[in-house]
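Below is one structure, written out as structure tokens; the observations come after it.
One protein chain omitted, others in place.
Showing chain A:
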Amino acid sequence: MRFWIGSFIVAVVLSGVCAWTVADDPVPAGPYTLLYPASFGGRFTIPADNPMTQEGVYLGRLLFYEPKLSSTQTISCASCHQQARAFTDGLALSIGVHGKTTRRNSMSLTNLLWVRQLFWDGRSTSLEEQALVPLGHTDEMGSKPGEAAKALQKTIPYPVLFKQVFGSDTITDVRISKALAQFERTLISANSRYDQYAAGQYQLTESEQRGMQLFNRSPSPERNVRGGNCAHCHGGAKLFQELFHNNGLDKQATDSGRQAITGLALDQGRFRVPTLRNIALTAPYMHDGRFNSLEKVLDHYSEHIQPSPMLAPELAGQPNGFHLTTGEKTDLISFLRLFTDSTFIHNPQFANPH
């Protein structure tokens, strides 16, 4: 009992300190400069009505870690998008305010600046639009329209901060989503060992070297070339291509995926090709989190691809998979581990500010 009372006092004192910190820290101001490698390219759009500012990113970060956004005031964006896990939650399906699971696996929030169609099914074309979906979904944060804005309006620090960012202290869902989007655009991962290798600052081990060849090469039995052709969909400096594919998880997809958005029969069971950035940190894998390890993912692509008319043509050419040896799988996994960016998961700019 004494322990609990003690903890309670500590908690009260801490929350007081936090509130005080939020209100009194000098808020950075001015345009925000995005820093990224030239190889990532400039194919992105910042909405004209939501320019990046330091104060906007600051507010967005506070909101990202703010449980007051949820109907029960218990869940923040960071509940399902934890920095240590490259902004995923380690669960096959996430758990929302009512204890029910979400339909799909929590996606890693990495290099979203370049993503043009968000979610597993690509339904949202901007981060501003995207952020409102989990905010209002009954199985996620469960806030009714305007509910989260109202909760923040009652606080001391938030109206002041919204005034600094948007010129008015009126808090709205749209403004919440704008600030969140600004913060999310800063979540850039570009310092993995793979990036260091590309910049000539890291030497691959023999296993990583073999893994990279398998990753990049398309198999050609007639020329005796082994390969997993991973780079076809996951290649490039950013380790992602904006594509939607059916990767043969099931003969008959149980989740229609992108078809529900486009209405096209050919889109049945197609999902976003996810980034491989920090892939070793973002288990479990696939839209439904069915594989809990990279080994199981490779077993799928190696031996268990299910044929269907919607199966991606690059996979359809391989009967049931790429038939990798145990050694090849080990090499590929050692290469995939190079995509882990420890500076990204430890960047204090992305951490909980409360």
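In this section, a contact is a pair of C-beta atoms (placed from the backbone, for glycine too) under 8 Å apart; a residue touches a chain by one contact, two chains touch by 3 or more; residues count from 1.
Keep this in mind: contacts and distances are computed from a predicted model.
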{"item": "Candidate names \"Energy-coupling factor transport system permease protein\", \"Oxidoreductase molybdopterin-binding domain-containing protein\", \"Carrier domain-containing protein\" or \"Beta-ketoacyl synthase-like N-terminal domain-containing protein\"; UniProt protein name, chain not shown", "value": "\"Oxidoreductase molybdopterin-binding domain-containing protein\""}
{"item": "Candidates A:Val27, A:Leu91, A:Val133 or A:Leu243 - the one touching the absent chain", "value": "A:Leu243"}
{"item": "Of A:Val97, A:Leu180, A:Met286 or A:Met310, the residue in touch with the unshown chain", "value": "A:Met310"}
{"item": "Identified contact with the non-displayed chain, of A:Gln117, A:Gln213 or A:Gln318", "value": "A:Gln117"}
{"item": "Full-complex contact with the absent chain, from A:Ala29, A:Val225 or A:Leu264", "value": "A:Leu264"}
{"item": "On chain A, residues whose C-beta touches the chain left out of the figure", "value": "117, 122, 241-245, 262-267, 270, 309-313, 316"}
